[in-house]
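With one protein chain withheld, the remaining protein chains of the complex are depicted in position.
So that you can tell them apart, the chains are marked A, B and C in the order they are listed, and the count of residues begins at 1 in each.
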């Protein structure tokens, strides 16, 4: 987050405000050039990672007039602390939304969307599902103009053709398919009935959502092969 | 579904087309008077049950300009048949969307929404989550005009004050809370940042979504107390 | 537990030692007559409940020379407290033994076995499995003399023919079959190769293992029909 005021509204204060100006947003696939020369990299949250990879090609094409991100996360995404929420007997056989009406990760998404050409206020709602690792974001875009499934698909193919850690799938991806990997798997859809454009992205929140993406960035910062140690 | 043509597009043909004109749509809370005098009641699908209970008060108030329904269902909602999809090792530790781009249940929702005063084409996407019973629908409404959280809440309180099987909750409901019951538990929210109105509804797909709602309707048809045998 | 010294060794001290002499052990099927006239009933732990129902007919027949009870319990059997052990991310996709080398419930089992005619020191090891409600005990008996599957089965049929809450099954019972009920479902087996006699008993630890068995006893104490409110 570049804007200190927004940061303070969502997080209460920053430990090192003087670093904010220099920090590069470490969503590798969208900021590779900046990460390469960076001294300080802010690793993105797990939700923004999946959401931005699912939305960036649409944002850059000027296609996003409005967007809803409905996320589903395993319990490790809700923290290691032993609480009522993370107790097995609460989480097992359950699914529920949380963080309403406004989850703090939305600030990160709005900033990134605006930077990519989509100055919208996103709606973002995470849900807790009974699994340990894994995160799925379901993105519902009201397009600024008509767009076919083929056109949408082409935008993603262009954007991610050379990305080692982004895969495009025909069918909606399941989080199991990317477990224990640095992969983000994405499917795209358009509904001719409603005009709605949809993108679904699955990651492992403990890997691409956190640890292995950090390694991916460190590899870049130190001039190592990007995939070293994670593929 | 009243419209035979729409039925055939989604289901391929009806076993008793002559009954379609007489059949009453058995979503009890919305059609109680008609169910009471009916000879034939068509039990609603589990997704439309939860979605319509979450949307009816908004539809009647003319508040729905557009709507997205993101549903999460346990594996029993995906059928008793032993398939690759319902194999434990496929479903466990997984979550994925299915039925894209257009799930057949959307026809039922569109028909009901139109009848209630919201002639929109809904976007509906179900997701499979690793639990056995339970269904959550997350409804994202673009309102036709500004609406506060208080106004929205009041609409639901008015609509469901006397309903024995609909409960309003302050916090987003979890499906565990309604397991093995005929209850539908709903929370409503409004985000002043985006203007978005949201409603979340949890049911047990094997109870309110199927069997116990059928009993609720039979009780009405035969003049028995509505709650007999299910509460 | 009737023996204060044993109680203190396992539990550290009793809140009302003067009641120990009067207290009746509330495993209904084994102590119905005493429960009927009792002022104080000590409800059995969930493990001893299942284990004793699986072993009593063998103990009474003088068949138990030695016995191992390997128990599997859902996480609710491990307490409502939010701990490292009960955190979803610890318990999910896991199974492990605990309470080694000697779990405190074994004192209850030894006392009951001796009272029924089997003065042995049982081996009892509980395991945590990733489900919320349910308990299975697998009992491996070294018989004092040869016993066929048919003879064993007949002992159980005699013992439980009139019991409303004990069911004999041909196949090993699963805990799902008794979820949310006061039932104990038992299968018995004999392996001619080894001479071993085996009994498997499934209960819901929150029902027959705790709450509904307490109701069953209260019904008896107050002269009500035993099944009132729980079947």
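Note that contacts are C-beta pairs under 8 Å (C-beta built on N, C-alpha and C of every residue); 3 or more make two chains touch, one makes a residue touch a chain.
As the structure is a computational prediction, the values presented were derived from the model and not from experiment.
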Which residue of C:63, C:166, C:202 or C:220 touches the chain not shown here: C:202
Hidden partner chain, touching residue among C:35, C:56, C:116 or C:129: C:129
Residue of C:40, C:95 or C:114 in touch with the missing chain, whole complex considered: C:95
Contact footprint on subunit C, counting only the chain that is left out: 66, 68, 70, 72, 74, 90, 92-98, 100-102, 121-123, 125, 127, 129-134, 136, 138, 140, 142, 149, 172-176, 179, 187, 189-194, 196, 198, 200, 202
Residues belonging to subunit B that touch the chain removed from view: 75-76, 80, 82-84, 86-93, 130-132
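Just so we're on the same page, only the chains that are shown with their structure count from here on.
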Chain nearest the overall C-alpha centroid of the shown protein atoms: B
Euclidean distance of C-alpha centroids - subunit A vs subunit C, Å: 49
For subunit B, residues that touch 2 or more chains besides their own: 93
